[in-house]
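Removed from the display is one protein chain of the complex; every other protein chain stays in position.
Naming follows writing order (A, B, C and D), and every chain is counted from residue 1.
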Amino acid sequence: MPWLVRQLVRLVVVLFCVTLLTYTIVNILPGDVAIVILGNLATPQDIAGLRADLGLDRPMLVRYFDWLGSALSGDLGRSYRSGEPVVQAILDRLPVSLQLMVMAQLIALGIAIPVALLSVRRPGGLFDRISASAAFGFLAMPNFMLGIVLIYLFSVTFDLLPATGFTPMSEGLWDNLESMILPSLTLGLIEWTVLMRVLRSDLLTTLKEDFILLARAKGLPQWRVLLQHALRPSSFTLITILGLNIGGLIGGAVIVEQIFALPGVGRLLLGGIFNRDLILVQGTVAFIAVGFVVINFLVDMLYAVLDPRVRHVRFRS
Amino acid sequence: MSASAAKVAAIAATGPRRRWRWALALPLGWLLLVVFLAITADWIGLPDPSAQELILRRKPPSAEFLLGTDNLGRDMLSRVIYGARTSLIVGICAPFLGFLVGGAIGMSAGYFRGKVDLLAVGFIDILLAFPSLVLALTFTAYLGQSLFNVTLALGILSIPAAARVSRANTLAWANRDFVLAARTVGASDWRILTREILPNLLPPMFAFWLVAISVIIVAEGALSFLGLGIPAPQPSWGGMIADGREALDVAPHTALIPAAVMFATVLSLNFVGDMVRNMVDPRRSAL
Amino acid sequence: MSDLLAIQNLVVEYPVGGGRHVHAVSDVTLSVKQGETLGLVGESGSGKSSLARALLQLPPPKAGAVLFDGQDLTKMRGQALRAVRPRLQMIFQDPIASLNPRRKVSEIIAEPLIVSGVSDAAERSRRVRAVMEAVGLDPDLVWNRRPHEFSGGQCQRIAIARALVLEPSLIVCDEPVSALDVSIRAQIVNLLEDMKARFGLTLLFIAHDLAVVKSVSDRVAVMYLGRLCEVADSDSLFATPAHPYTAALMAAIPVPDPDVPLGDTKLKPGDPPSPLDPPSGCRFRTRCPHAQPRCASDVPPLRAIAPGREVACHFPLVA
Amino acid sequence: MSGQAKSQAPLLSVRNAEVSFSTARGPLRAVDGVSFDLHEGRTLGIVGESGSGKSVLVRSLIGLVGAGSGAGVAGQVLFEGRDLRGLSPREFRGVLGTEIGIVFQDPMTSLNPVMKIGRQIGEGLRLNRGLDSKAAARRAVELLSEVGIPEPERRARQYPHEMSGGMRQRVAIAIAIACAPKLLIADEPTTALDVTVQRQILDLLQREQRQRGMAMILITHDLGVAAGRADDIMVMYAGRAVEAAATREIFRSPRMPYTEALLRSLPRLTDPTHSRLSAIPGRPPDLARRSGGCSFAPRCSYRTTQCDEQQPVLTWEASRGYACFHPRGVEGGVGA
Partner (left out) sequence: MALFSRRFGLAAALAAAFAVPAFAQAPAPVRGGALTIGVESDFEGFDPIRAGVYSNSTVTAASLFYETLMRLDDKGNLIPALALSMTPNEDGSVWTAKIRPNVKWHDGTPFTAQAVADHFNRLLDPANRFAGRAYLAIEKVEAPDDLTAVFRMRGPNAALPRTLAQPTVTTLIIPVKIAQEKGADYNRNPVGTGPFVFKEWRAADRLVAERNPNYWDKDKPYLDRVTVRPLPDSDARYASLVKGDVQVIWEDRAENIVKAKKDKNLRVLQWVGSGALVIPLNTQREPLNDKRVRQAVSMALNRKANAAVLTQGLRPVYDDPYGPSSGIECKDTGALKYDPAAARKLIADYGKPVKLTMTVTASPRGREGAQVFQADMKKAGIDVEIKPVDQTQLVKEALTRDFQVTGWRIIDLADVDPQMFANFHSKSPINFSGYNNAEVDRLLLVGRTSLDENKRKAAYCDLIKILNDDAVWLWSGSNIDFAITRANVHGIPALRGGAVQVEGAWLTK
């Protein structure tokens, strides 16, 4: 399976570059973790001493390869700031981020697919134009604004959902879902716009294909033509965008996590950077990079499921 | 031949163009207005956008302050117009920067294929896998917050998308016979890239760029929210929304006015972008 | 007449992923004499287009030599190759795709002149006008227009003008009329014939339409699945096909005359094999009604059966 | 079957079919007042160049042009005496799925790339004939074998890209005939295929048509194909039917100068090498800028001022029709 090998090489190279880049970047940021730990009352002597203790006075590359060595053996070290093992910190946050990401994408898809299907029934028609405007409206809505509007609407005014906070699944599935609906909605309501536009445009292309004509010539009703014949071959760009989004969302939902006080990876990363907690940032970034590459690997696999032509080329040795 | 049926259908799809014409006038007019005001802001007698009158903070729209005042008692109209300048500078320049770099990368990847492609795709992968937050924070923390740095950071973030678009389009165009024809007369790679492929790449890139502008304008707002946007007191739409958000119930206009302006602009950009995309649809230009 | 172009043992293969290769052209030797028109016939997958591109070094073939006026193009690189290119031009099947939609007609035709270093703008426009007139385009009407404003036939004229503007010795015409309508096709075929006479061109004329090939070619070569089947002068090839494939090809052409009965197909039923995995021995054997066991084991070499007549068959239809 | 009555009334009767599109450059009439009849069991060849409107015409008859594209469709279409244009969408789909089959030009694009062959064939059967999925699958395999595909069970489980072009077109034919239609429309069925394969596919179409007693509309730009397979031929030029007659008459004694010029411009194997082809000067008109006269007039060597000013209508002379003021081979036609 040379394809699999290629993917692995890709993963390794990306990881190496991303972590090295992170290391460099966090190192050149002004201020360091010693100042953070010792606080605004520290003496310069103390700071120098702590830097030495933490090994921050050694050359950057030496430290990087040290980190890389232990990271390869599965040890991402302990946070300078909290002393918490980095792996543990990430694993604690990951379920939240994953759930947020999955629910947000499901919501986005749940809106995007029907809207796209309905709007290609009559391109340029009333529904199409209204849905396009709605999409651009949500696109223009900053999520920090949308989030607070949703909170006021759904939890303060209608008293339907909790305003903030996260309830783990272990404390009841419904409570868990309740706590995630608003944040996912905030992301999903913005995300669907892009997905809808992409799917709509691909659907329009597909609908010009002869096999759609043939399907109609078989006497299939419009909805059947759309769902069974047009949707699947039109979903490749959608899937690609989805893959990229998912990658971005693992660490990129900071604002939503902040507003809804969700303990996600984004806030962990943000805190890590503000604290100059190199070890934590490094581990998190590496993790996000792995997540990104792996998810896009899965997306590639999904292509094969959706499109037998890809399967054909790839899996027949 | 039956291909003709497809072609006719394609012409048909451009059919309601006359209806489009007035539908296009509105968004185009709005964009022109915004750009005009942003450029001439200094000369149209607006009050200083950073002049404060704290006593008059969060006043609703009135004859004196047409759009009311913000949280520090500054004239919203002036700030919205000066904010247009900031938001447009960031919105236009950042993706432009991204397109310059990403476009070049994507073009080389799509044209040369093979190892160049592998390198370019790897580079894009790295940029994508690298959390954009870290990048934005780094820029603003290390280089300082300024219009230029925010633009640069957002520009870098738009490289992967630009590279993807240009690579995909280059792949499509580089296989066309006219590229082969250029090579049969002995044109160099550089000449083919710049004279044969680039002109065909520009329209789809332009359409995409229009959409990217709206995305970046919103993204600048997110940076402002995290405190990483354009430094105060220079107004930007995103920053104004972020500032106004906390008084959503007592002075909703402080958030809603910039939000409405941003909405109208994003809507217009996308409409115009759609039009450009329709006009340059290869299916139609092949007619 | 001497050989202007000699293709020797040309091999073109390209990968399609999974470690597999398309055997597009396998060991083809062929020559084109100064001033003649060589027709190259074959169905899709026969490798005729691959052959054309390989001889123009776009990209260079995997193996073999391409002698143009005595120089081996496959050994040339960079500047040297670019210097020869103007003498070897190409016309493509899809006239619209072969013209850059974003450039003006005058720019498209002038492009080869710019590339080959004609720096005087006046000189360039003089030559562009001249060649436009030669192919039947009114320079004043077309000068500033773009390709999409023209029909397929007009576009093909523009493409021919572009090929001619450098005054080449050899033009490879890759299905130049296949995409054109019947009523336009004859115009372009006639134009090519006129241009050949006027500029003393040598043509390699590739097509799948035997009738068109017959009407323009002095000699015809037939390809099947990357190999040459038969090379002969036009009249004798069509009068008495020696290779069973040539015969089958001729039998398959629908004749525009309702009174001509549909004859025998001269083929075993079944589809052409894939160039990914061509049959052993004679590649036509899987569809050949005359196939013998020997055809599966031995590759039939291209051999002369009469003066100027070569065939690659163990059991040719003409002795 | 009350064959008597039906063999007299045409299976398909089209009157004044029109299709127009609105474009940036104004309205474009792609099909302009075409009428024809097709009787059970007959093959009508519709011949024309690209842009002549032959595909658009036929697709508009069965509702595949129009919906959603902003096209204007007019005229009367009677199928077995029923006006197709007056049917509800549901009724119309019923007719489409069961009574009319269609085969497109390029089997590469006319088959759904992501759906298994067997399902694509069985789909219409399940929907229109009410077969359950098992029965539909069984029937699909039978159909595959009928259209000459070896190992039909295995092929039914494959995707289109795993087959050769000829094979795919056989599948497309299997889909078209699955519900035993009375009318088969073949829209350039062999244009995308090699000549050697073209022969097999045309043979298959003809065989199926005869066995099932279907009527067939064969759309082609290749006069050779039409000559060998059609009973009658309708020649289209610039959206209009310019000549209609039995096949032999078209080829032996064309009335319309366009038909005549077209036939003459074909290169033939019997001609000697380097013989100059007789080309038709000029090119087809821009449909968005029709003149008031005969569309072919600018290219016609028999053109008179009448041709420029007046549009000839398709007139019938015995069993054949032509739209020309100066028909060939008719008394008073030439040089009148």
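In this section, a residue touches a chain if its C-beta (ideal position, glycine included) is under 8 Å from a C-beta of that chain, and two chains touch if they have at least 3 such contacts.
On a predicted model such as this, the values are computed, not experimentally measured, just so you know.
Partners of the chain left out, restricted to shown chains and counted across the full complex, are A, B.
Within the complete assembly, A:Thr164 is the residue of A:Thr164, A:Ser201 or A:Gln222 that touches the hidden chain.
The missing chain, though absent from the display, is touched by one residue of A:Leu11, A:Ile25, A:Leu56 or A:Leu268; that residue is A:Leu268.
Residue positions on subunit A in contact with the hidden chain: 29-32, 35-47, 49-50, 78, 81-84, 89, 92-93, 96, 147-148, 151-152, 155-156, 159, 162-166, 168, 258-264, 267-268, 271, 273-276, in rising order. Looking at subunit B, the residues touching the absent chain are 50-52, 54-55, 57, 71-73, 137, 140-141, 144-145, 226-228, 231-233, 242-243, 245-250.
Rule of thumb we're sticking to: only the chains that are shown with their structure count from here on.
Contacts with subunit A and subunit C are shared by B, D. Between subunit C and subunit D, the least number of touching-chain steps is 1. We define each chain's centre as the mean of its Cα atoms; on that basis subunit A and subunit D are separated by 52 Å. If you average the Cα atoms of subunit A and of subunit B, the two centres end up 22 Å apart. Chain centres here are Cα means. That of subunit B falls 48 Å from that of subunit D.
Touching two or more other chains at once are residues 49-50, 59, 104-106, 221 of subunit D. For subunit C, the set of residues touching two or more other chains is empty.
Subunit C meets subunit B in the complex at residues 53, 56, 58, 81-83, 85-86, 88-90, 92-94, 96-103, 108, 111-112, 115-116, 148, 159, 162, 166. Subunit B makes touch with subunit C in their complex at residues 176-178, 180-188, 191, 195-196, 199-200, 285-287. By the touch criterion stated above, subunit B contacts subunit A in their complex at residues 6, 9-10, 13, 16, 19, 122, 125-126, 128-135, 137-138, 141-142, 214-215, 218, 221-222, 225-226, 238, 241-242, 245, 248-249, 255, 259, 262-263, 265-267, 270-271, 274, 283.
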